[in-house]
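A protein chain is absent from this complex, but the other protein chains hold their places.
Letters A, B and C name the chains as they come in the text, with residue numbers starting at 1 for each one.
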Amino acid sequence: MVHPKFNQGEPLSPWREKLNEVIFGAETQLGKAFDVVLIVSILLSVLAIMLDSVSSIRLDYGKWLWRIEWFFTIMFTVEYIARLVCVRKPLLYVKSFYGLVDLLSVIPTYLTLFISGAKYMLVIRILRVLRLFRILKLAEYVGEANVLIRALTNSRHKIFVFLYTVLTLVVVFGSLLYVVEGEENGFTSIPKSVYWAIVTLTTVGYGDIAPSTPLGQFIAAAIMIMGYGIIAVPTGIYSAELVRAYTGKENNEACPTCGQSGHDYDADYCKYCGHVLEIEEESATS
Amino acid sequence: MVHPKFNQGEPLSPWREKLNEVIFGAETQLGKAFDVVLIVSILLSVLAIMLDSVSSIRLDYGKWLWRIEWFFTIMFTVEYIARLVCVRKPLLYVKSFYGLVDLLSVIPTYLTLFISGAKYMLVIRILRVLRLFRILKLAEYVGEANVLIRALTNSRHKIFVFLYTVLTLVVVFGSLLYVVEGEENGFTSIPKSVYWAIVTLTTVGYGDIAPSTPLGQFIAAAIMIMGYGIIAVPTGIYSAELVRAYTGKENNEACPTCGQSGHDYDADYCKYCGHVLEIEEESATS
Amino acid sequence: MVHPKFNQGEPLSPWREKLNEVIFGAETQLGKAFDVVLIVSILLSVLAIMLDSVSSIRLDYGKWLWRIEWFFTIMFTVEYIARLVCVRKPLLYVKSFYGLVDLLSVIPTYLTLFISGAKYMLVIRILRVLRLFRILKLAEYVGEANVLIRALTNSRHKIFVFLYTVLTLVVVFGSLLYVVEGEENGFTSIPKSVYWAIVTLTTVGYGDIAPSTPLGQFIAAAIMIMGYGIIAVPTGIYSAELVRAYTGKENNEACPTCGQSGHDYDADYCKYCGHVLEIEEESATS
Partner (left out) sequence: MVHPKFNQGEPLSPWREKLNEVIFGAETQLGKAFDVVLIVSILLSVLAIMLDSVSSIRLDYGKWLWRIEWFFTIMFTVEYIARLVCVRKPLLYVKSFYGLVDLLSVIPTYLTLFISGAKYMLVIRILRVLRLFRILKLAEYVGEANVLIRALTNSRHKIFVFLYTVLTLVVVFGSLLYVVEGEENGFTSIPKSVYWAIVTLTTVGYGDIAPSTPLGQFIAAAIMIMGYGIIAVPTGIYSAELVRAYTGKENNEACPTCGQSGHDYDADYCKYCGHVLEIEEESATS
């Protein structure tokens, strides 16, 4: 596992090194157990927050949910302090994405002691669900997640071009329906009509706003068929990117011996002539 | 066909062997005929259960449906006993998935003689629809189903990472809409708002709950476009996996020299150690 | 173009041969023009039928639509007779799919002279829209359509397994919701609940029936996410099949000289050693 920036540097004292391994790593037995406990705790505390928002449940079990919330808040606070103690560059950690999420998942509970407005606090607290992504550190998932993210990163320009086109289409078609259908049919403004066009193009189709004039329905049908076909574009982009990643055809370097390319990304030897692909491993050839 | 665990072992007496071949196998003419009759019986009995739940039909034909149900129940009971008789390890069969489904598809009808609560029995009885998967044993489908299942199994980690991300997104966005829209617009609790976010992200879009404030609609539009794009991820994963299966990227034979696998279908030399992969072409190496 | 069965056999008299070429073929200038005129006529007559079903239009222009309908009916009748005259085996043509569609597209109009029940006739008449598929005979489309159809045919077993699984899932989940939600929430019978499950799993989501209990919504959310992921399966099957068709990796025959396979479907020479792949073209090698 590549250590994040805030965890690189000179060795720590033995007990801090050990703590670091458990909290930030997932290679040791203990480190993995820590991650599993953490994930279960996050899931339980998020469940408690969700149940707390159901008024009938809050009436009956509010007190218990309040205790659970404080139990997890204190637990996460201790964990946050432990992270600060055993990390090499605490300030970098605090300013990192996970550092902020870790802080945001404990602060709101303390704030409710001083400030009212529980509802907004509720939502900030629920952001601790983002801590769940720590699971991707586990050995089973780290490779898989990396492939998915790399494929997304590689196709980000194409996806941007796609979104750009989609947004332009919904602005044009939304405005068109605004004129055709008019305010009496629910298309009260261009932003609302664009919202309708997005609901339609993405095939969500709530039905809260729907065209009722023949011309409006005709244009809507055109948008639907367009949306039905356009979904092929991001899917095609992503599929092709993953196929490329799987078939490893990204390695464009030719074999220095026979000059052939098309080797896998993880190939050490030319699959056509059997010679080493990279000079560093020359000695490996017989 | 690979025999399931409960059917492996020493030979049975001739007539039990014969019965076993007919009931569990699909290679012989009789074994195939048995499967087809079974599948038609299951379909008919499930249809009868479904019609039985329509009150107007039950009023007029309830007696007939009751007779049909008993006819199939007795037939399936006889079949179940026959399976027990001819299988090598009856206990293992009883505890296997299909053994349980076979039992569950006859028990509820007998129970209705003693217990009321027909509605719940109805649903347990309908689980006999799962027996239909026995069709996948038939020669035409066993290969195809295996490819599909293997591709799913190979991509299970990636699909888990995907579902994980989707569930995190719906929790975050559902909570956001809960705060933005509030109880007066139908977003009465976080669980309900998360339900709405799932309905939206998956592009189902019932419309029973829909945002009505401009900010809520703006966030909803973002979720829709996200959901419209995100569907590319499982599709891409599965497509790439199947492409790999089709184009024979799964050449599972290991290199005779270094023992590593994962070679291309058209590779002559091990891409890890550079030795020839097949003995017949030894002379090609320098 | 491969001639259909009813058009194979001994040569016809010159003028019938000529007519045959124009009506059934698309290779000659006249044959292509005939197809284009036919397609435009079909489109216009279908449009007339559609407009005829709009009550306000029928009131105002009913007489004109009636005339147009008779104009096209007589035109299509003449065409049908011409087809009978110039085809080699008229009886085989009459019984072929297109022969039946051609007949069905003129019969209903004559029947309306004797029988009332115009509504049912309307729908039979509209089946003439199926004649539009004759366009696929045109040079630009025949190849493309063939690839699409072949890919569908190749994956028909896999698609059957997929549909089978989907139908089993909707029966199980539909029945579950029937018990959980009950008749008071619109889930009045198992068939209706299965209909709801299909509406949900396919992400259509009308919203005419929607779960309203928390447990029902929870199960519904599971179905949605399942449906959202399951769509990857047919898409993956079809994409992989087309990728295989495109990359032509279906040619499993090895090169007789160097023994390597993986050649394109349209390759005449081994791409690895340059020798001919098929014995018939041996003389082409230097």
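Convention: contacts are C-beta pairs under 8 Å (C-beta built on N, C-alpha and C of every residue); 3 or more make two chains touch, one makes a residue touch a chain.
Bear in mind the structure is a predicted one, so any value in this text is a computation, not a measurement.
**Q** Would you indicate which residue among C:A82, C:L100 or C:L130 is in contact with the undisplayed chain?
**A** Checking the options C:A82, C:L100 or C:L130, the one contacting the hidden chain is C:L130.
**Q** Among C:V87, C:V161, C:I190 or C:V243, exactly one should touch the missing chain; which is it?
**A** C:V243
**Q** Taking the entire complex into account, which one of C:L92, C:L111, C:I159 or C:V172 touches the absent chain?
**A** Spelled out, the listed residue whose C-beta touches the missing chain is C:I159.
**Q** So which bits of chain B touch the chain we can't see?
**A** Interface residues of chain B facing the absent chain: 203-207, 235, 239, 243.
**Q** If the missing chain were put back, which residues of chain A would it touch?
**A** Chain A touches the missing chain through residues 157-158, 160-162, 164-165, 168, 171-172, 175-176, 178-179, 188-191, 194, 200, 203-207, 210, 212, 214, 217-218, 220-221, 224-225, 227-229, 231-233, 235-237, 239-241, 243-244, 247, 249, 259-262.
**Q** Residues on chain C that touch the omitted chain in the whole complex?
**A** 46, 49-51, 53-55, 119-120, 122-123, 126-127, 129-130, 132-133, 135-136, 140-141, 144-145, 147-148, 151, 159, 162-163, 166, 191-192, 194-195, 198-199, 201-208, 227, 231, 234-235, 237-239, 241-243, 245-247, 263-264, 266-276, 284-286
The definition used in the following text is that only the chains that are shown with their structure count from here on.
**Q** Compare the two sides of the chain B and chain C interface and say whether they are made mostly of the same residue numbers, over half shared, or of different ones.
**A** Here the answer is different, because the shared fraction of interface numbers falls below one half.
**Q** For chain B, what residues touch not just one other chain but two or more?
**A** Residues 162, 191, 194, 203-207, 231, 235, 237, 239, 241, 243, 247, 266, 268 of chain B touch two or more partner chains.
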